[in-house]
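Only a single protein chain was left out; the remaining protein chains are all shown in position.
The block that comes next holds subunit A.
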């Protein structure tokens, strides 16, 4: 936690990009994002949602192994590294979800026979990890200049036992929740790109969560815009 606090301070002082904390109108935790902080990858981003923090690096369009080469589009690869230990089944499953989301927006046909690799490192997990990973991946892809059809963002909703909806839950809220739903939405039509759910919920609740996620996505996209404008104001 100590490390997370420190990196949070650093981001705020260096770039000063921060959305408002949980308050009226916006029920998301506060965001922070820093782009282009790593020198070796072609694009990189650190994304913070409350105490959850993910570091992403993007390599591409780069050379591809012959065995993975696709003749008419780019090979997209996502690697998710947990904070401690080796990646397990849960990480592999998340990798797949993120890869499918990225594949939907990245214009891979413009760079056939190349590879685009997204490496995500979990710095600290305090709930809504998948959503934070998606946001970090999107910002890193934008930073790398990979051609995209639209931007995307991840939003997590939690439903607790009495049916109250919590957006962007913390780890504690996720644990106590009856159901946790994560959606990926695109910026053009605000349509669903990916959804993954855990727990019991009714049809009406799913629709309610999706509507809440769509509203929340506007805040995320507005934050993306501010963050990118800040980055380009330096030059």
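Here, a residue touches a chain if its C-beta (ideal position, glycine included) is under 8 Å from a C-beta of that chain, and two chains touch if they have at least 3 such contacts; residues count from 1.
Everything below uses one rule, namely that contacts and distances are computed from a predicted model.
Unshown chain, UniProt name, "RING-type E3 ubiquitin transferase", "Ribonuclease P/MRP 14 subunit", "Exosome complex component RRP40" or "Odorant response abnormal protein 4"?
Spelling it out: the chain absent from the display is recorded in UniProt as "Exosome complex component RRP40".
Out of A:61, A:127, A:154 or A:169, which touches the unshown chain?
Answer from the full complex: A:61 touches the omitted chain.
Can you work out which residue in A:55, A:98 or A:151 touches the chain that's missing from view?
Counting the whole complex, the residue in contact with the absent chain is A:151.
From the list A:30, A:94, A:111 or A:219, pick the residue that touches the absent chain.
A:111
For subunit A, which residues reach the chain that was dropped from this view?
Residues in contact with the chain left out: 36, 42-43, 59-64, 105, 107, 110-115, 142-145, 147-151, 186-188, 224-225, 228-229, 232, 234-235.
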